[in-house]
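Removed: one protein chain of the complex. Kept in place: all other protein chains.
And now, chain A:
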């Protein structure tokens, strides 16, 4: 049923609330010792799936297996998984130590062992000095680490994290990302991390499942998700991209010949496309270069630019009125074309991703 090396196997899980379907037969395998991210816009079903794994939601159909054991009929307090909640849900009347010890005592650890474990876990999240404080006396970042320590203490087989960074401010969030990743490496258990922040997903994950409207759109390592999106949703949701309407003229030996807007032809890897017809070409803004009008794959009129510090973002309009953006590294700004200039655009064939209609 479940192959070795798989921590959690989500098998055709359907979740319906009355007439609303939150999960449409989702299947996923999460490997042991993996930082796995469920990424998607709000309402895509990622939190529902996480809550189903934790046991807070019953599934309508399907199975969730933890190392081969079916969890579906188990109440949350019998599942060997722990959760870091979005707003932390720390017990306000208990000290940090008591919060972290809560799960251990419920699991029947004896007091000495529990106390030792609490000390170790608090050291891991660098909160040893705050053991006697109440959650209300801690900053947001410290509370987040208590929540993490509390969930890690009982040695869960899988740790579930429900947007744990969303309540922190930007600077802190960036610092905690690396810390969280390091803790995952150190504990060696699978983390299932829910977020709507694609940058978070790209920087922390071993693999990402991109979800939308109750479906898994694509599963893969961050680089694959970013560079080889399999459909328009993924291409558009992850990072910035330019989606061009193109016509596929022929597919040969894995290479496709397409007609770009403006009727110049262009050759690129066919990816999943295997037939002639309308298609879309996704090109990242940083994978486009500018050149003389005659030499370009596309002809465009510059409409303006935005200064981004490390980069300049150039806004252009194609002959058919489609708007594109191009990122140029901020080296010699003198070369930046001005609004109204007509320029040529060269697309990097290897970085262009052909998508079916």
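Everything that follows uses one rule, which is that a residue touches a chain if its C-beta (ideal position, glycine included) is under 8 Å from a C-beta of that chain, and two chains touch if they have at least 3 such contacts; residues count from 1.
Note that contacts and distances are computed from a predicted model.
K.L.:
For the complex's missing chain, which UniProt name, "Thiol:disulfide interchange protein", "ABC putrescine transporter, inner membrane subunit", "Imidazole glycerol phosphate synthase subunit HisH" or "Cytochrome d ubiquinol oxidase subunit II"?
P.N.:
Going by UniProt, the chain not displayed is called "ABC putrescine transporter, inner membrane subunit".
K.L.:
Of the residues A:45, A:154 or A:220, which one touches the chain left out of the display?
P.N.:
Checking the options A:45, A:154 or A:220, the one contacting the hidden chain is A:154.
K.L.:
Can you say which of A:25, A:76 or A:141 touches the chain missing from this structure?
P.N.:
Touches the omitted chain: A:76.
K.L.:
Using the touch definition up top, pick the residue from A:14, A:72 or A:89 that touches the left-out chain.
P.N.:
Hidden-chain contact among the options goes to A:89.
K.L.:
Going by the touch rule given at the top, which residues of chain A touch the chain that is not shown?
P.N.:
Missing-chain contacts on chain A: residues 54-56, 75-78, 81-83, 85, 87, 89-93, 102-103, 106-107, 134-137, 150-151, 154.
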